[in-house]
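What follows is a structure written as structure tokens; I'll ask about it next.
Complex shown without one protein chain; remaining protein chains in place.
Right after this comes chain A.
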Amino acid sequence: MTLASMTRKYEQRQAIPKEGRVATSAMIASLAAEGYDTVAAPFGHALVDLAKKDDRIVGMTADLGKYTDLHIFGNAMPDRYYQMGMAEQLLMSAAAGMAREGFIPFATTYAVFAARRAYDFIAMAIAEENLPVKIACALPGLTTGYGPSHQATEDLAIFRGLPNMTLIDPCDADDITGMVPQIAAHDGPVYTRLLRGKVPSVLTRHKPDYRFQLGRAQMIREGRDALVISTGFMTMRALDAAEKLAADNIDVAVLHCPTIKPLDMDTILTEAGRSGRLVVTAENHSRVGGLGEAVATALLSNGVTPTFRMIGLPDEFLEAGALPTLHDMYGLSVAKVAEQIKGWL
């Protein structure tokens, strides 16, 4: 770190109003938001429920059982829980080996370690063979204030280029609970981002009959002025921003797209093709290589050309700090999402 870059980072912080400064949050900050109930460890509990019905399910982790909610599974089914140690390359290779022997391994770590450290092992030992390894990773995008070592801002970009891979960014506890049996039933490898701890239940509050469907994007809210196509917890932010904008008579629709690959082209093209609406993508990921670029490619390739904007993280290594401060700084907060949409209309 040069003195000049330290100064640059420090100066950026001085711009935050004193009363707005918050202490750095814990490693995994809660995404709980006003108005939403939370569910404890939805991933761990869903996996236990599934494993009771399917002997092929095993859980494997690289020293992050507690931090990916896999410890719930480990406590319930200790003989089906494999602690592989702090060795992500091994985790992925051994998961491939277990899959070869007929098991369906759920392998957990942080998104940065799966995407950056273990990529070649996921590519060759798992994806090239289309083996049913389910990789579930905590700390997606900007969900920790610990800085670039833990912020997986490019994981979707990395895995989108990998053939055979299904990619998911769940919004909430409803998505996580719904997806676990569906990704297990899918015949092939899956990479899913994970929210752990107390995870808000968002989608069923807005749409009571919402159920996660692998490969499907679903309209959560209708609206005339703008269509937000969002993934991950940015759907929660988009829905909250839409409610905020409704007070200004701005009518925003939200299409939730938890499966990023394969993309639900039919729904996206149909909804984006309805004339007159601004189309905005929103993702907790770099604007390079994520949902926004995937949607843009789909639209342009099919001759659908609405006014198009992207909400996402900049192509930078992000700052450390408190999560609410960072979400505001990088445009992912409810206020900033609403402000950006309003500004584009």
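Criterion: a residue touches a chain if its C-beta (ideal position, glycine included) is under 8 Å from a C-beta of that chain, and two chains touch if they have at least 3 such contacts; residues count from 1.
Going forward, contacts and distances are computed from a predicted model.
Student: Identify the UniProt protein name of the omitted chain, choosing among "Sugar ABC transporter ATP-binding protein", "Cu-processing system permease protein", "Transketolase" or "Small redox-active disulfide protein 2".
Tutor: Spelling it out: the chain absent from the display is recorded in UniProt as "Transketolase".
Student: For the chain not shown, which residue from A:Leu31, A:Ile72 or A:Met98 touches it across the whole complex?
Tutor: Selected residue, touching the omitted chain: A:Met98.
Student: Name every residue on chain A in touch with the hidden partner chain.
Tutor: Contacting residues on chain A, toward the hidden partner: 58, 82, 84-85, 87, 89-90, 92-103, 105, 120-121, 123-125, 128-129.
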